[in-house]
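Every protein chain of the complex appears in place save one, which is left out.
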Amino acid sequence: MPAVQEQSAGTLLERYAGNLTQTPLLCEEEPMDPADVTRDIKRADLLQMYYYLRLTRALEDRVTALYRQGRIVGGVYTSHGMEAIAVGYASALERNDVIAPFHRDMGAFLIRGFTPGEVLAQYLGKRTGPTKGKDGNVHMGDLKRGMIGFVSHLADNLPVATGVALAFKIRGERRVAFTGTGDGGTSRGDFHEAMNFAAVRKLPVVLFCNNNQYAYSTPQRLQMAIHDVVDRAKAYGMPGEIVDGNDVAAVYLASKRAIELARAGGGPTFLEFKTMRMHGHSEHDPAKYVPRKLLEEWKKKDPILKAEQLLVQLGYGDDAYFHEVGERVKKEVEAGLEFAEQSPLPEGPEVLEGVFAEKADSY
Amino acid sequence: MPAVQEQSAGTLLERYAGNLTQTPLLCEEEPMDPADVTRDIKRADLLQMYYYLRLTRALEDRVTALYRQGRIVGGVYTSHGMEAIAVGYASALERNDVIAPFHRDMGAFLIRGFTPGEVLAQYLGKRTGPTKGKDGNVHMGDLKRGMIGFVSHLADNLPVATGVALAFKIRGERRVAFTGTGDGGTSRGDFHEAMNFAAVRKLPVVLFCNNNQYAYSTPQRLQMAIHDVVDRAKAYGMPGEIVDGNDVAAVYLASKRAIELARAGGGPTFLEFKTMRMHGHSEHDPAKYVPRKLLEEWKKKDPILKAEQLLVQLGYGDDAYFHEVGERVKKEVEAGLEFAEQSPLPEGPEVLEGVFAEKADSY
Amino acid sequence: MTTETVQRQQEVTYLEAISQALDEEMTRDERVFLMGEDIGTYGGAFKITEGFMAKYGEWRVIDTPLAESGFVGAAIGAAMMGLRPVVEMQFADFISCAFDQITEVAAKNHYRWGAAVPMVIRAPFGGGVHGGPFHSECPEGWFFHSPGLKIVAPSTPYDAKGLLKAAIRDPNPVLYFEHKFLYRRIKAVLPSEDYIVPIGKADVKRAGNDISLITYGAMVHLALEAAELLAQEGIDLEVVDLRTLIPLDKDRVYESVRKTSKAILLHEDNKTGGIGAEIAALLAEDCFDHLDGPVLRIAPPDTPVPFSTPLEEYFRPKVSDIATAARKLAAY
Partner (left out) sequence: MTTETVQRQQEVTYLEAISQALDEEMTRDERVFLMGEDIGTYGGAFKITEGFMAKYGEWRVIDTPLAESGFVGAAIGAAMMGLRPVVEMQFADFISCAFDQITEVAAKNHYRWGAAVPMVIRAPFGGGVHGGPFHSECPEGWFFHSPGLKIVAPSTPYDAKGLLKAAIRDPNPVLYFEHKFLYRRIKAVLPSEDYIVPIGKADVKRAGNDISLITYGAMVHLALEAAELLAQEGIDLEVVDLRTLIPLDKDRVYESVRKTSKAILLHEDNKTGGIGAEIAALLAEDCFDHLDGPVLRIAPPDTPVPFSTPLEEYFRPKVSDIATAARKLAAY
């Protein structure tokens, strides 16, 4: 079995490998600028987030291409145009915190140290993927890296995340669980039961809605009679906030506030990240039901574009730098692909392994 | 098989037999008084509600007594002290409307023409009960009388009621569905899914919470982090109202408004009926977990007492009248008990009947 | 030549057969309406209801919020009022979210208080499509054990259309398991006139004398393939397609096994507690004296459906599994 491929062996942001042996995920440097953002986000953190935005995009674009070539079978759901959400919130968490991600949160996996090679191995059904071929695409997790495996059944992992937070509370740990679902997922009963339980027990959990305005083909207005998903929080006496989901700094800051509130014993927060799904529901879906004009508008708010504008404004980066990052992530993705392609497929009888656990560790 | 016993063969309120062959359930007389209540509720309607309050109380007290004597086996859940809710809302509906009741809504069954005899036969597992012995206590229903059978699994019937309303909407009928659950039941996912669907499709359904402040032994504060259950409605963009659940006139009027809104195409309303469970969860539960003082306070707000005060104030009734009604319902209940006791038990092989339907009618 | 061309044109896929059944029933009976995720504007994840919303309007083709329990519950309510809802699960796997409504409400209402619940739940099930653990499940085994439900699982376009029509006309809740793998892989010419395939009737898809191979769904095709292969070896399989799982056509199954004296049960659902277990038990009780050999079961192992191709291939029953079992039994 090939060794798990290292993702960020280079120099650019080497301290931020997303490897959980490092703590915290973000460096301790002081903010460098008096402006709003710069007061609360460290320069290196912002640069790291930019890197992960690019890495997410490059990786998922590669997945999409592989899918179109028929080299990936099964469903492909990307976060194209929504990368800022997972990158932002995962960057705001500490390494001991636990994420129960949404199905368009590739950035969170990367920040938690899932390498492009592992992710591509997962998509290709290879034994070196986090599920060893047992499951595909974003249905991966790893408790050692604080990532709860995604379950197709939308919102099922929200109650699970409240239980993670409950464990923290019972054990008296200052850790936080972070979880969310789509606008569609908020219609499910499990969303309700999780929100309610979190609120009643003031659990250290942050719950978000990745509101990209469609659940598959179903527009928000056919899913709920409210304009802002954040209004759901009122049913639970839970604070809620609307956040620009395409602005990684905004996502980061709002997440950070909610996380720190939870960590301090203040209970859960509900965050609505407003965004737009820029591809089809999955890559086989041309999404003709989305007005083209809407997509054009949202294209202008592309999270990578936005991040670059911010970096330029703050004097943190320029075109050359962006290009350099682009080259770097491209190389990482291609190296990952090589790793994944060279990895072996599992063998038939492995089907029989792992139905039952032999032991259960603490995390 | 004994004929189904007639409940209101007397003279007092004979027009209000709750029999669905009469339309509407309440008479068409004009209000008699300029005061608030009298403007909107007809005298006869108020008197009828009073009658049903008394009948409910008498019947359920009899059930409790039979349970204590060991003559009723299985669970006994009464509406003691909460009778105004079912009596109030069921009186506000038209005969074509459909009720999916809560488990403490005996008044609704009576108003829909379930006789004390039938109800007691149900409790005693007799073949003349609405479920022919297949099920017990309040788990009864009858589509011909517009009553959906209660399912133990709390809140399960809320989605069902939205479907009833959907049928009305699809067929273009001006009918309304009325359903609810307890404070406890509002924690379930099915509550959420029903509320949401009703709101999205603007269905002609009224949903209520019978908030008696406890779910079995669990006080409201351990069930939800909000003070008023009505706040749940905000998650769905649905109008909500808090109502004094012990005041039959208030319940009636609030229900009426919500029903008429729904009937006019204005969509669903959520009503929170504030009340208090005055007995144990079921009759075997002494409810020691409820502060005695709380019960004493609420005893002063007993719905029958309140109704009598109102009737006296309006000059609609006096002690003699109340006594007369009391005698009447007592007789009806005793006659019902005789009917129930004389009714045959089902025979063993009847177990095998009715798993599948041979036909499905329209209602 | 001309006739052949005409016939070719009339060939429809399994998927189209389902679509036709829905369309014809909606035209025939205005009480029939559809609910599900993305079935309206989008025409459904598999495009079975493409064009339906334009034809029948948005109150007979209802795009629901993402809430299986809620919309199955709503279908129950509408059915009790006299409509004929047909609900689509986007994938059969998500039926677990509506499990409570199906087993506790829909299944028991008529028994408990006499309320008929005439509704259909369409559930695209089964593997072989690289779907992994959550897009390949065979959930029929869960419901097999809940009195009050009928369950069908067609294997051909003819049966798919006829059983769906029968399901829609049935006064009970019917779970209709349609196999995703078959959607576009098999075709047939269907009768032009209205027909149903009655619920509760198995069908012998291939007559044979040596061994009864009892199965349903996509496995019927595997069974037929194996039967051809084994015929060359002189082993004559009778392939019994159950078509309906509840109520089970015991008579037809018994008739076959009493003739052949040997039985193999084949399904794609997990082995333990699958429908094969029930049939084997029935045979061991009611046909014991006719059995000339053990009753064999061929089914996937007791694991979730794995994603990766070599794993899923290992997981799924194969022609060679049938051949091995049949040779063993034939030699018995």
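Chains here go by letter, A, B and C, matching the order in which they are written, and residues are numbered from 1 within each.
By definition in this document, contacts are C-beta pairs under 8 Å (C-beta built on N, C-alpha and C of every residue); 3 or more make two chains touch, one makes a residue touch a chain.
Please read these numbers as outputs of a predicted model, since none were measured by experiment.
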The chain left out touches which of the shown chains?
A, B, C
Touch with the missing chain holds, among B:Ala65, B:Ala264, B:Leu305 or B:Val351, for B:Val351
The one of A:Gly74, A:Pro101, A:Gly125 or A:Pro159 in touch with the missing chain is A:Pro159
Of C:Glu24, C:Glu255, C:Asp286 or C:Asp321, the residue that touches the missing chain is C:Asp286
Option touching the unshown chain, where B:Gly113, B:Gly146 or B:Gly185 are the choices
B:Gly185
Out of A:Lys42, A:Lys169 or A:Lys330, point to the residue that touches the absent chain in the complete complex.
A:Lys169
Where the missing chain touches chain A, by residue:
98, 100, 130-131, 134-135, 139-143, 148-149, 151-153, 156-171, 177, 189-190, 192-194, 196-197, 200-201, 354-363
Even though one chain is hidden, which residues of chain C still touch it in the full complex?
93, 96-97, 99-100, 103-104, 107-108, 111-112, 133-134, 141-142, 144-148, 246, 248, 265, 269-270, 272-278, 280-281, 283-286, 288-289, 291, 293-297, 302-304
Since one chain isn't shown, list which residues of chain B touch it in the complete complex.
73-75, 125-126, 131, 133-137, 139, 151-154, 184-185, 187-189, 215-218, 222-224, 289, 345-352, 355
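In this text, only the chains that are shown with their structure count from here on.
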Which chain has its C-alpha centre closest to the mean of all protein C-alpha atoms shown?
C
With chain centres defined as mean CA positions, report which chain is farthest from chain C.
B
Mean-CA-position distance for chain C and chain B (Å)
42
Quick one: report the Å distance separating chain A from chain B, using the average Cα coordinate of each chain.
48
Please list all residues of chain A that touch 2 or more other chains.
187-189, 222-224
What parts of chain C, by residue number, touch at least two of the other chains?
65, 67, 69-70
